[in-house]
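All protein chains but one are shown in place.
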Amino acid sequence: MAEDLTTPLLSDSEVPAEVPAEAPALKTSPTVAILGSGDFSRSLAVRLVACGFRVVVGSRCVNRIPSGLFPDAVELRNQEGAVSQAGCLVFMALFPEHYHSLLGLQSALAGKVLVDVSNAAEMNNHGPSNAERLAELFPDSLVVKGFNMVSTWELQTGAHDGSRQVLICSNSTEGKRKVVELARQMGFHPVDMGGLSAAREIEVAPLRLFPSWSGSILVTFLLFLFFYGYGFLRGILLPFLAQGHNTFYRLALGLVNESLPAVALVTLALVYFPGLFAAWLQLWKGTKYQRFPSWLDNWLQRRKQLGLLSFLCATLHGVYSLCQPLRRITLYRLVNTAYRQVKAGVEEPWDEVGVWRSELYLSCGVLGLGVLSLLAITSLPSVGNTLNWREFTFVQSGLGYIALTLSIMHTLFFGWDFAFHIEAYPFYMPPSYVLAVVLPCIILVCRCFLLLPCISTRLTRIRRGWESKRNCPVLQHHHVVANRIP
Amino acid sequence: MAEDLTTPLLSDSEVPAEVPAEAPALKTSPTVAILGSGDFSRSLAVRLVACGFRVVVGSRCVNRIPSGLFPDAVELRNQEGAVSQAGCLVFMALFPEHYHSLLGLQSALAGKVLVDVSNAAEMNNHGPSNAERLAELFPDSLVVKGFNMVSTWELQTGAHDGSRQVLICSNSTEGKRKVVELARQMGFHPVDMGGLSAAREIEVAPLRLFPSWSGSILVTFLLFLFFYGYGFLRGILLPFLAQGHNTFYRLALGLVNESLPAVALVTLALVYFPGLFAAWLQLWKGTKYQRFPSWLDNWLQRRKQLGLLSFLCATLHGVYSLCQPLRRITLYRLVNTAYRQVKAGVEEPWDEVGVWRSELYLSCGVLGLGVLSLLAITSLPSVGNTLNWREFTFVQSGLGYIALTLSIMHTLFFGWDFAFHIEAYPFYMPPSYVLAVVLPCIILVCRCFLLLPCISTRLTRIRRGWESKRNCPVLQHHHVVANRIP
Partner (left out) sequence: MAEDLTTPLLSDSEVPAEVPAEAPALKTSPTVAILGSGDFSRSLAVRLVACGFRVVVGSRCVNRIPSGLFPDAVELRNQEGAVSQAGCLVFMALFPEHYHSLLGLQSALAGKVLVDVSNAAEMNNHGPSNAERLAELFPDSLVVKGFNMVSTWELQTGAHDGSRQVLICSNSTEGKRKVVELARQMGFHPVDMGGLSAAREIEVAPLRLFPSWSGSILVTFLLFLFFYGYGFLRGILLPFLAQGHNTFYRLALGLVNESLPAVALVTLALVYFPGLFAAWLQLWKGTKYQRFPSWLDNWLQRRKQLGLLSFLCATLHGVYSLCQPLRRITLYRLVNTAYRQVKAGVEEPWDEVGVWRSELYLSCGVLGLGVLSLLAITSLPSVGNTLNWREFTFVQSGLGYIALTLSIMHTLFFGWDFAFHIEAYPFYMPPSYVLAVVLPCIILVCRCFLLLPCISTRLTRIRRGWESKRNCPVLQHHHVVANRIP
């Protein structure tokens, strides 16, 4: 047994492989067959050997496999030979389009567990999954879907925290049990996804591109388009048409930097909207036991993404603003301001209000961005995991509202009283920041209402399980955080 | 067995639940009872079922529980029924204030293990813990405290790295052993905290708010108050009183940006003070086997927090400084400088020394902040965990002292020779940066002394276990890093 364990490791010096997890598994030393000799087959063999299994690889042309590609302990045979040697587990490490080429082995594979490790070729194919087609081809075998999300790299170097899960599904509980056991012995966390009908979803998973981000990115992008388009109309196109005033150079930087803070502010408000709405819903219904509408549930789960996108926009706005003095146009304005003062023969007058305004809006902006950074840092998995629930709430809700308040103040100080002057409304269109600041202000006011003692007491009671008109006292444990609403 | 395992998973499609960890546990299929039907009860039931246990939930009003709230495999009964079905484990998932309502079940619960999962209601209650009160109410049961720090969310989605620990305490070793086994089968890391007297501390843990940060934040805040107040007195109030010179606009930004670097510098020095002090203490006592005084121990454990706060202040200082050219006051000064040159009829003269000064202090500042950023990045858990001890020391001690040196140089170049002119001492008060640079300089000089060959050799020997006057040669392994002092 010990030889099984160590020999291949000695021969595979580059990749440290973890030692098998369970002695019993080694005792019986079951033979696992792998059909196919590609990268996945090779990595899987390395891992299985390192975990104390006997491995036999079946390939159509054994003699073409370069020596040294597989660990020495792996037996290389043709496909028939491999299947005949297999215990009950056979990994199908070949492309799904070649499954039918194995039809001759149908009877040899009968009763064995076939593990389909393939991925879907494309996202939107609505036909049967690879695993289901395999099950059709080999009706007498137990087909189990699994291991497709594990990369060859993870097989070789050992699983990391985020990638330890192995999703498994099958119509055969017996087959599933065996693969679950194997996965655990290989150091993975098997996750049972149910029957083979779930295979499609498992096969598509590695093809998904940030599924939890798409909605938030779309919203942010549309907001940007709106503010950019509005700013273009109000600040560039209409003035050009009306007065022939050419400021198209502002498209590249100035207008972007005008739209970004508006997007950041609205997106940040959108982070806190669903929580508030959920609270009002609970107050109104007088219970926490009614499910939220699904759009609200979805929105609640996207708050982190919205918050990070808001932070991204705010940071870009910050950097763009700091680039201001590097622009050619700034030099031009500065020099000409000085020139005009000289021509007029008077010093630039001291502008107390203007000085205060710039100090205040810069200050609020920097602090707001600083608080947002703290929020972003705690949203890193490795940092967030170390927080207890109260700390999480403090950061996400407490610091979040501080950031929102500072951002609103930044905007209001920036706007000063200009919004009350008629010149701020050329073509009757208010400046972007006026549009952007409305929703955040409403959110903040609603939040303040929730802090009123009479309302907050009632809300706390509801979240502890109290119901407004109840017949029967359902006792509740005080882990009150349904959906972690701050 | 396989049915127990898979049925609930199929019915609970949202939450992938990990498959049970140990086959033996499944074989016996012990029944676990949960009293209470709140969020925690529900999540616990989902997890237990997914781990292969039979679960019976006892509620006072079973018929009011919406169908579908619990997985299908969970049996819903009234409280008496649930207790009678229970194996030996009964979870008390109800509010502690309702414990007494179960007194009727006293005899039915006798001999069973009652798991108290409640949190403390408030931090500073010095009465008996919930678990102790439960033990008083049910003297014939084995009360075990545990699982209170696990959130419902972690129960449903599986434990993450930082939250895998389950603190457990009990006066009954038998009860503790059973809960420890259960916790392990559920994928958590049970941690034995001793007898039931530890329950208070466990109950309060989820209420704590960054306990390891409070001291460091207080120190940083007091330092900020001091420098801000000092700067206000010296730069704003006294000039205003003496000469009627109104510069109150500096309160919002200018003065903050003058205080922040001073705070950052002193805090960074405070990071390296305790390590130096410990080294000198070891040199003086001639041994590493004497415990440090507890204040020093505490301080040594807070270095990371102090360092991160120093980094925060330094970053804010950087951003505020970069905002400088955006301020209205900067425009005012620039234009008027140009105006005066023109009035005087001479070009701005070339100021070689001034140019060198600004280049040097900006350079040192940027580089110092850059090095500090590297330090901050390696203090992220997921990055720091990948470092071996030598790398950790190199980054924290080596790079740390480089950052300190660069920060001191930044300050000295900024100060130039102005500190030697009488105008820098209005009202006999030196500028903030002179006050701030003293401690760091002392730290740096002391550190350099430790690098002298005669001293460093002795220190290395002491840290390898050598003692100055020893009677008996105690052999030491050279993992010398008592307290990881760099």
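We just call them A and B in the order they show up, numbering each chain from 1.
As a working rule, a contact is a pair of C-beta atoms (placed from the backbone, for glycine too) under 8 Å apart; a residue touches a chain by one contact, two chains touch by 3 or more.
Since the structure is predicted, the reported quantities are computational estimates derived from the model, not experimental observations.
Asks: With the full complex in mind, choose from A:A110, A:I329, A:V353 or A:V438 the residue touching the hidden chain.
Replies: A:I329
Asks: Which residue from B:S84, B:Q106 or B:T173 sits in contact with the chain not drawn here?
Replies: Answer from the full complex: B:T173 touches the omitted chain.
Asks: Among A:P71, A:G254 or A:P274, exactly one should touch the missing chain; which is it?
Replies: Residue touching the chain left out of view: A:G254.
Asks: Looking at the full complex, which residue from A:T31, A:N119, A:S197 or A:Q301 touches the chain that isn't shown here?
Replies: Of all options in A:T31, A:N119, A:S197 or A:Q301, contact with the hidden chain holds for A:N119.
Asks: Tell me, which residues in chain A touch the chain that this view leaves out?
Replies: 2-3, 5-6, 9-10, 13, 16-19, 21, 23, 36-41, 50, 59-61, 64-66, 93-95, 98, 101, 117-119, 121, 149, 151-153, 158, 160-163, 187, 205-210, 249-250, 252-254, 256, 312, 315-316, 319-320, 322-323, 325-329, 331-332, 334-336, 338-339, 342, 380-382
Asks: Considering the whole complex, not just the chains shown, which residues of chain B touch the missing one?
Replies: Residues of chain B in touch with the missing chain: 161, 165, 167-168, 173-174, 176-177, 180-181, 184, 189-195, 289, 318, 321-322, 324-325, 334-335, 337-338, 341-342, 347-348, 350-352, 354-360, 362-363, 366, 369-370, 380-391, 394, 464-465, 471-482, 484.
The rule is simple: only the chains that are shown with their structure count from here on.
Asks: In whole angstrom, how far does the Cα centroid of chain A sit from the Cα centroid of chain B?
Replies: 25
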